[in-house]
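Only one structure is covered here, and it is reproduced in the block below.
Shown here: the complex without one of its protein chains, the others still in place.
Our next item is subunit A:
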Amino acid sequence: MSEAPKVKRKLDLSRLPGGRRWVIGAPYLWLAVFFLLPFVIVAKISLATSALAIPPYSAMFEWAEETLNIRVTLSNYFWLLGDDLYIKAYWNSIKIAFNSTVFALIIGYPMAYAIAKAPSHLQTTWLLLVLLPSWTSFLIRVYAWMGLLSNNGLINQALMGIGLTSEPIQMLNTNFAVYIGIVYSYLPFMVLPLYANLVKHDDSLLEAASDLGARKWTSFFRITLPLSKNGIIAGSMLVFIPVVGEYVIPELLGGAETVMIGKVLWQEFFNNRDWPVASALAVLMIALLIVPIMLFHRYQNKETGV
């Protein structure tokens, strides 16, 4: 999304003057309290066994007869890896996230390109239009899609009205609806980093390409596209990573065929009340996502050109 600094310096808080240390320390504190700590708790629960108690899992530390018992079990992880329902759910989530990312890229790139090339007084307006839907609640927008896609929804009624089909087409509760919901909801996350990248491109590079004999499409594929690589990576990560864990959209728009990890996680937590297995699912999902996140960071740090 943004350019990485050319020189990577290690941030050493202790060497900063007093006041500044606290200012920079605040976000770290925030992350520690609201990300690291919950994650440690979830990781801890994932190593316990399910129990009929409040909270519904076994304690890790027990003090009895002057002995500290530490009980750690990896059985939840073996359970997950042993049942292909979970493996399928992971695989399905990644597949849907990947496909949605590709669709968002195909739709988002031309949008970002058009905005970046528009006269500068129009750019703000067009960006605002991209962001405008997110001023409404995310849930309401997904519900709106239910209204549009359902069997007696607007789209089916219109299709039947003009006689294209006599029976309503089943769209809601299919993967198709899930894709529409995801691509629609996450499009701004693709468009914004791409725009931020494309708007920085030096037009004289395209003139130089044209001067050297390249036609428009050649210039695009040889110059613009390679130079927007970092924007593409940033946008794709911003779509891919949250979509893997997406719960609301598959729940509301998807059907029985849509098995995504977020949905499975919800079921384990609230339907089966099996916190340890649900926690193990969450930990594995994070482990799975760390790979693309690391790749993303590596690319960002490598960025030198543009």
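Heads up, the rule we're going with is that a residue touches a chain if its C-beta (ideal position, glycine included) is under 8 Å from a C-beta of that chain, and two chains touch if they have at least 3 such contacts; residues count from 1.
What we mean here is this: contacts and distances are computed from a predicted model.
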Candidate names "Putative surface protein with fasciclin (FAS1) repeats", "ATP synthase subunit a", "Spermidine/putrescine import ATP-binding protein PotA" or "Carbon monoxide dehydrogenase"; UniProt protein name, chain not shown: "Spermidine/putrescine import ATP-binding protein PotA"
Hidden partner chain, touching residue among A:Thr218, A:Asn272 or A:Asn301: A:Thr218
Of A:Ser58, A:Asn151 or A:Ser210, the residue in touch with the unshown chain: A:Ser210
Interface with the unshown chain - residue positions in subunit A: 202, 204-205, 207-215, 218, 222-223, 226-227, 229, 304-306
